[in-house]
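A protein chain is absent from this complex, but the other protein chains hold their places.
This part shows subunit A:
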Amino acid sequence: MEGFGPSFAFWVLAALTLVAAGGVMVSRNLLHAVLFLILTFIGVAGFFVLLSADFIAMAQVIIYVGAIAVLVLFAVLLTPRSGRDNGETRWALPGILLAVCLAAIFLFVVHDTAWNTVDEAPAGLDARALGTALLTTWVVPFEIASVLLTAALVGAIMLTRSPEEEAEDALV
């Protein structure tokens, strides 16, 4: 990863991602927090492009920025009375302390390890190789994931039905 372009892209993306994640933490309005969350997802998608994972970056934009962000926005709008406040509980300080300690450990490990790395991107990181791997080596987890998605879809519909809708179904 040589040259000015990747370095510039990395630092811009790092600043964007971490500042947006901090915005999720500090913003008082939950709708602003959701918008910062979308910005974080876009930054991570940029990192995926920088790490030559094109298909994953596309999937990140479609699934996270497209689907999950819209789901979170819907949930915020469907819970109007309590949905706007993004305050902390009284366990906020221990939680933040734990996160800071964990960050210190992670940073120590990352910078203390002698990583055995390659400079050039390894061959075979394209969408064709990913599809081949998913449908040969990992075909059983792939099918299980599809069953899981169907179960989650049915479960989400069942959980959000109102009592009136259930009463209507019981009569038929």
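The rule is short, and it goes like this: a contact is a pair of C-beta atoms (placed from the backbone, for glycine too) under 8 Å apart; a residue touches a chain by one contact, two chains touch by 3 or more; residues count from 1.
As a convention for this text, contacts and distances are computed from a predicted model.
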| item | value |
| --- | --- |
| Per UniProt, the name of the complex member that is left out, chosen from "Probable sugar-binding periplasmic protein", "Aminomethyltransferase", "NADH-quinone oxidoreductase subunit K" or "Formate dehydrogenase iron-sulfur subunit" | "NADH-quinone oxidoreductase subunit K" |
| Absent chain, residues of subunit A that touch it | 1-3, 6-7, 10-11, 14, 17-18, 21-22, 24-25, 30, 33-34, 37, 40-41, 44, 47-48, 51-53, 55-56, 59-60, 63-64, 67-68, 71-72, 74-76, 78-79, 81-83, 85-92, 94-96, 98-100, 102-103, 106-107, 110-111, 115-118, 121-122, 124-125, 129-130, 133-134, 137-138, 141, 145, 148-149, 151-153, 155-157, 159-160, 162 |
